[in-house]
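Inspection log for the structure reproduced underneath, given as structure tokens.
Here the complex is missing one protein chain, while the rest keep their positions.
Going in written order, the chains are labelled A, B and C, and every chain counts its residues from 1.
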Amino acid sequence: MPNNKSWVFAAQCDSILGTVDVCTHFMAQNCLYIDEIQSFDDKTDVGFFIRIAFRPEGDDFDAATFGALFQPQADRFNMTWSLTAPDHRERVAIMVSKYDHCLNDLLYRYRTGNMLDIEIPLIISNHPDLQGLAEWHDIPYYHLPISKDTKPAQEAKIRELLEQYDIDLVVLARYMQVMSPAMCEYLDGWAINIHHSLLPGFKGAKPYHQAWAKGAKMVGATAHYINNDLDEGPIITQGIQDVDHTFYPEDLVRVGQDVERVVLAKAVRLHVSKRVFLSGGRTVVLKG
Amino acid sequence: MPNNKSWVFAAQCDSILGTVDVCTHFMAQNCLYIDEIQSFDDKTDVGFFIRIAFRPEGDDFDAATFGALFQPQADRFNMTWSLTAPDHRERVAIMVSKYDHCLNDLLYRYRTGNMLDIEIPLIISNHPDLQGLAEWHDIPYYHLPISKDTKPAQEAKIRELLEQYDIDLVVLARYMQVMSPAMCEYLDGWAINIHHSLLPGFKGAKPYHQAWAKGAKMVGATAHYINNDLDEGPIITQGIQDVDHTFYPEDLVRVGQDVERVVLAKAVRLHVSKRVFLSGGRTVVLKG
Amino acid sequence: MPNNKSWVFAAQCDSILGTVDVCTHFMAQNCLYIDEIQSFDDKTDVGFFIRIAFRPEGDDFDAATFGALFQPQADRFNMTWSLTAPDHRERVAIMVSKYDHCLNDLLYRYRTGNMLDIEIPLIISNHPDLQGLAEWHDIPYYHLPISKDTKPAQEAKIRELLEQYDIDLVVLARYMQVMSPAMCEYLDGWAINIHHSLLPGFKGAKPYHQAWAKGAKMVGATAHYINNDLDEGPIITQGIQDVDHTFYPEDLVRVGQDVERVVLAKAVRLHVSKRVFLSGGRTVVLKG
Partner (left out) sequence: MPNNKSWVFAAQCDSILGTVDVCTHFMAQNCLYIDEIQSFDDKTDVGFFIRIAFRPEGDDFDAATFGALFQPQADRFNMTWSLTAPDHRERVAIMVSKYDHCLNDLLYRYRTGNMLDIEIPLIISNHPDLQGLAEWHDIPYYHLPISKDTKPAQEAKIRELLEQYDIDLVVLARYMQVMSPAMCEYLDGWAINIHHSLLPGFKGAKPYHQAWAKGAKMVGATAHYINNDLDEGPIITQGIQDVDHTFYPEDLVRVGQDVERVVLAKAVRLHVSKRVFLSGGRTVVLKG
């Protein structure tokens, strides 16, 4: 599932005969060469999902014309779709508190282009601690402290910033605040959180301490979309690490951080390469 | 952590200065060569655990003399200990219902000696289905059907069989019955169960269906000792398998079975090689 | 990548505009509903590979009509293709010597249908040892001993049996004989071998002993197609197991056997579900 320098078409609709054909026949007729195609039909929820990476055979391809021609076809199937250019880089806002392991990993990949072609126009935090790291990467850092009383104002400010910077995706890279229902709803479907347990196990606070108390022999991390249900949004990807009796809770925290950053980076990569689709409370991830 | 043809000494007691020395000095003085030693101190629960694999340098070693000489030393530390001969094979009773994947794996290892040096004097089941498999391996198969009314009698019969066959360890290889509190207490510390989820996630019935409903991207299995707290006994080992949206619940069941049998066989191997110690509700597993 | 009860269409040809469309448009026009589609273009070797799982919407679908209608389309692209019915079970011949770990695993899956829907019409061995295992599964066992002088005759007999039993796939489940070039050529593309190392590391004899001598911290296994180049046929899948200094060569052999059987079963499953394509000396495995 490496990086791909093709155009990416992604779509979903109900399962009806012809859903694949309406996309692929259009592409053949418009001289768009298909590099890679994956589709999936969820037989339980009766949904169809497709991702096509393609390259125009000629030089005169443009997205607007594609849209104008394809939309009528899509309408026949009630299909929602998106088209992403090969050089497109998603605009990602990162939110953090004090932990820097996930931020450091994302910034490293951002800086070097390693497995993650994104823009990071800003970093938002309720603490000042990670400002230096942001500055070294020349990324604006917004310190928006929060208290019970200022929460509505702080969240309003965050929304303002996300809109001002034209953000496509919000990444909660260990942002240790419970957001208001309104804020969760606002972020529904375009914000990824990393939770430091293999959800739904060890929900809530201090999952590593819970894992230690239970004598768990593995700790994990889960990247999921934000929705109204705290720590219950659709899961994108998960990872684990073997542990044993020699790990005290503070050791689990440390070793778990390596899992968290790998899992979060992978989820962001899957999302920005248009491989993740929402299907009810679950996700379809077309990996190729 | 391969098989080992040494004598194995295993012990535990409170953490006090000299706990290692009382064992190792005794061995040096009695010309017992230490092949491998591991100890661990649980700083939270203040417990000491040690496992020593050794070979006598002379030919005249016998366990009775070892015991007679060592017991007074052990008494000074309130130490409980065991000594296991190189040719000792634990007597393991296997309990099953209808699923045969774990039983088949254990019998294969039993038959070939692959990674599991045990005796299997009998198999007990509440169903007749797996009798043929048992017979091909020349192992007595006791079909003890169970209903709400006959449960006390059936459990009494099981206890009788375990005692008659002089069983060291009971393995619940997908025995799909909830046992009575009295039976659980009877088996406390010498019965291993395999649960088809990464406990404490997805406790109780139909864990694979729960995992599917949550859109989990990994399914797991947990081998644990039986105690009074259903699905909550001390965890010995765990394993996982990556899955994705293409797995329906019945697929998770199938792929999970491969994890279950590997995890259960590993737990039995760890137990019979005297590497597992109980420490409160958790285990210490000295792997070497 | 679970089992699938759809028809499976698999094809490959050179990369030219329209290769996807010629398949998918045909299916739409013939009321064949696509459950799952994957394609891949190898940009290096300029090859196109596609796998489509579909279900006819009506009841009157038959393979012969499909073929008659589709072949002219395929001809336009020089496309080779196959169609596999949902209830088709590949006829697999297993060849063994004395080791039974791979055979036991394949027979278990065959017997229970666990992750492997195949027929096993016969087992061939150069030793009599595993006859009992075959008999318990009611599978004919051909003991064809081999010596330097009898090798041509023995291989001729094997070919005769494979033809007599109308075999689709030959699985060398630790068949410890180097076959003649003519035999290798005969089996090219329809025989899977399991090699007990992570090829191309530790080629040839006694790979676990080589791994021990090098102090390797992992041992692996490789399932690959047979071709003329000993231990060098196209790789289908690989697996590994962590090891450490406590594993002597004989321990590596034992722990490696668990990897071998998992890797071999997975390769057979991928092959019979028509997910593996040959692309020069490498494979394309469309996993979904």
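Just so it is clear, a contact is a pair of C-beta atoms (placed from the backbone, for glycine too) under 8 Å apart; a residue touches a chain by one contact, two chains touch by 3 or more.
Note that this is a predicted model, so its numbers are computed, not measured.
**Q** Which chains here touch the chain that is missing from view?
**A** Hidden chain, whole complex, touched shown chains: A, B, C.
**Q** Where the complex has a chain not shown, which of C:79, C:123, C:255 or C:285 is the residue touching it?
**A** That would be C:285, which touches the missing chain.
**Q** Which residue from C:40, C:54 or C:141 sits in contact with the chain not drawn here?
**A** Residue touching the chain left out of view: C:40.
**Q** Write the list of chain C residues that the hidden chain touches.
**A** These residues of chain C touch the chain that is not shown: 40, 42-44, 198-202, 213-218, 220, 234-238, 240, 244-246, 248, 279, 281-285, 287.
**Q** Could I get the residues of chain B that touch the absent chain, sorted low to high?
**A** Interface with the chain not displayed, on the chain B side: 15, 17-21, 24-25, 27-28, 31, 33-41, 43, 50, 57, 287-288.
**Q** List the residues of chain A that touch the chain left out of this view.
**A** These residues touch the chain not displayed: 1-3, 36, 100-101, 104, 108, 112, 114-115, 136, 244, 246-248, 251, 254-255, 257-258, 262, 288.
To be clear about the criterion, only the chains that are shown with their structure count from here on.
**Q** Can you give the whole-Å distance between the Cα centres of chain A and chain C?
**A** The computed centroid separation for chain A versus chain C comes out at 36 Å.
**Q** Give the residues of chain A touching no fewer than two other chains, as numbers and ranges.
**A** Where chain A meets two or more other chains at a single residue, that happens at 40, 43, 287.
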